[in-house]
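Handing you this structure, nothing more for now.
Excluded from the complex is one protein chain; the other protein chains are retained at their positions.
Entry: subunit A
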Amino acid sequence: MGSFKLGGMTFGSLFKKPETVLYPVVTKTAPAGLKGHIVNDASLCILCGICQKTCPCHAIEVDKKARTWAIDPFRCVQCGSCARACPKACLAMEPTYTPVAAVQAVTVVEVPDPKAAAE
């Protein structure tokens, strides 16, 4: 009998906008504040290493000698601690998810040396 009691709502659903989208033809628009993935604006980065110390899952590795900033997207849990701790605000969370990958690889960002650029 329960189905008849809910029947009005179920029948009404036939004439309403669907709750779901026709994925993958249609995808949902990501809200502005979505915790998608971390990006580093290398032009601002000073390789201070605070993000590496803050990260709860050791996903970030900063190599001052090689001037590289690397993140393992498979370890990152999108908590945003690094972006909040960054003194230069070069880290930010982009509201898109990390693309699907066939191989687990670390994303390495090469940070330009401002002194070398000045010379």
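Operating definition for what follows: a residue touches a chain if its C-beta (ideal position, glycine included) is under 8 Å from a C-beta of that chain, and two chains touch if they have at least 3 such contacts; residues count from 1.
As a convention for this text, contacts and distances are computed from a predicted model.
The listed choices are "Spore germination protein", "Anti-sigma factor", "ABC transporter permease" or "Nickel-dependent hydrogenase large subunit"; the UniProt protein name belonging to the chain that is not shown reads "Nickel-dependent hydrogenase large subunit". In the full complex, subunit A makes contact with the omitted chain through residues 1-3, 5-6, 8-10, 19, 31, 33-35, 54-57, 77-81, 84, 93, 95.
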